[in-house]
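With one protein chain held back, the other chains of the complex are shown just where they sit.
Think of it as A and B in the order they're written, each chain with its own count starting at 1.
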Amino acid sequence: CSLQSECKVPFIHVGNQVVSELGPIIQFTKAKGHSLSDVLDDVQRAEMKAYMELMNNMLLTAELYIQWCDETTAAEITRPRYSSPYPWPLKHILAYQKQWEVRRKMSAVGWAEKTLEQVYEDVAQCCQALSQRLGTQMYFFNRQPTELDALVFGHLFTILTTQLTSNELSDKVKTYSNLLTFVHRIEQTYFEDQGGGLSS
Amino acid sequence: MGTVHARSLDPLPMQGPDLGVHADDVEVIDVEPETKQEVLENKDVVVQRVHIDGLGRTKEDLLGYEIADVFTAKNLIDVMKKSHDAREKLLHLGIFRKVEVVIDTSEGEDALPNGLDVTFEVTELRRLTGSYNTMVGNNEGSMVLGLKLPNILGRAEKLTFQFSYGTKETSYGLSFFKPKPGHFDRNVSVNLYKVTGQFPWSSLRETDRGISTEFNFPIWKTNHTLKWEGVWRELGCLARTASFAVREESGHSLKSSLSHAMVIDTRNSAILPKKGILLKINQELAGYTGGDVSFLKEDFEIQLNRRLFWDSVLSASLWGGMLLPIGDKPTCIADRFYLGGPTSVRGFSMYSIGPQSEGDYLGGEAFWASGAHLYTPLPFRPGRGGFGDLFRMHFFLNAGNLCRLDYGEGPRSHLQKLAECIRWSYGAGIVLRLGNIARLELNYCVPMGVQSGDRICDGVQFGAGIRFL
């Protein structure tokens, strides 16, 4: 994160250009002639974009909430992990600064008064929507993976493999069997040589 | 009964017993002035008592050291001279607004016939003084509020607070200063600050929040400063177009460093000296006291001044420095040296010499720079003895070089690196002295030794500076 003035990861560095975050990276690769969503029709593309924003709007915010606004998780996992590259006493200052910032963001998007249970409910609602949309298909749209599949895989895989203070978040995801098989399939098809992961 | 009221002793009579009492600035109030004066001048006197009137919160033991010398005076001229020195010392403490000296013959039972009483009538500074300033810089305005609490604990301690609220950044500083009683030059100060700087030549923005402790003490003719500083630095890019090399440097770091500085300064003036030398040696060791930045930094500054014919002055100066990273982390962009600008190597743009990436200057780990100046009065000397003395013409020759040390070669190759591709320039211009703290220069520069990547300023260059080559 220290690499970036805007503090956004991931990023790609091409020549003297820096492109960060998924959206701009997709646009950038599209401009270079690589796109996964070319096969979709207009309505499908609209739906794909909408579902991607669903991920950003609900799942990402929920992840942030659980990481920073649930005090147990923040104290045991998030703050130590966030502050590990910095020396004492800077690590504490920066971790609390970040936490304060996230809380401000939560109140800006109206999540400040939510309880942890309500956030888990939101996650469940989001997973429910994804599960409904996926149904029994191999990928979200037809038989070919799109940007949405990449985004969903990224979030769900992280949720399933990251150890938090409670398993409630991953349990919420695990109740949707088609999402689980979806994550397994992508892992096996595209990342199988890297070991570790869910199968262990 | 004779009363000698010395209101102001400036200028002090240098020598000659009769000058002293008859000087304009000494009032004589006496019934029979002639005879009494004779008596006092010729006789040895004894200072029996020294009073200090007007003390409020100041502790007397502090002043004992400053006025002790007065007791050693043996004759009237001596008494006046020593009293004057004591007065200067008292004013130097920075706790009095006004100090007046009254010398009188002793009275009372134990009064000796040749006994004198010296009374210092002082007016203390207010407990709280404030100041308000506005500053306008390039593209930025700011308001500076200052609060000062002089003599806060009664022994010349000082607490100052400065707050600057700008259109872009806010900064503040809080500092506590305490001198050793009797040795004003030996002092301790503790500072707490937040400073934000923008460095467009590197596309860099730096926010420092820090605390520092400093000991100052003189040894023989040198002044020393020992300092510990802990600072949290936040580096960021000024613009989206910042190069990747600068982006890589951005983020948070914590520097904790011990530093030592030694200064010998025999110059008659800091800004437009006519004679004397300046030697400054600085060393900073970061990393052993904590933080995640480790390096050893050494740098020095020498300046020699010599008066020539027709009121002109020849001045030569040399700077040099080296920054050695400790451990395997490379040095940080904020610690490196920069060169170039209207008061360093003239003819080059501000800090625009040496390694760069996409137009952002990254600084160097070793550098040297030198300058030779011939200062002359303005032609035909307009405003001589007054306004005109603030100005000087100068002809200069500057040279310098700056390089990185991470080429993986030995010290010899580094020296070679510094010796080749030297940047140099010459020119002439006008210097204006601003008080005794800064100077303005308007120069016509001809940069000569230029390497690709340097940003030059060919022709007229204007600049202001506190430190100059």
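Just so it is clear, contacts are C-beta pairs under 8 Å (C-beta built on N, C-alpha and C of every residue); 3 or more make two chains touch, one makes a residue touch a chain.
Just so it is clear, contacts and distances are computed from a predicted model.
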Name check vs UniProt for the chain missing from the figure, options "UBC core domain-containing protein", "Cyclin-dependent kinase 8", "Metaxin" or "Exosome complex subunit Rrp46", returns "Metaxin"
Of A:Cys126, A:Leu160, A:Val173 or A:Ile186, the residue touching the omitted chain is A:Cys126
Given B:Arg97, B:His183, B:Arg306 or B:Arg467, the residue that touches the chain left out of view is B:Arg97
For chain A, residues in touch with the removed chain: 6, 8, 42-43, 45-47, 49-51, 53-54, 56-58, 101, 104-105, 108-110, 125-126, 128-130, 132-133, 135
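The definition used in the following text is that only the chains that are shown with their structure count from here on.
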Touching residues (chain side chain A, partner chain B) in the complex: 1-5, 13, 16, 18, 86-90, 93-94
Footprint of chain A on chain B - complex, ascending: 232, 236-237, 240, 242-244, 247-248, 250-254, 290-292, 358
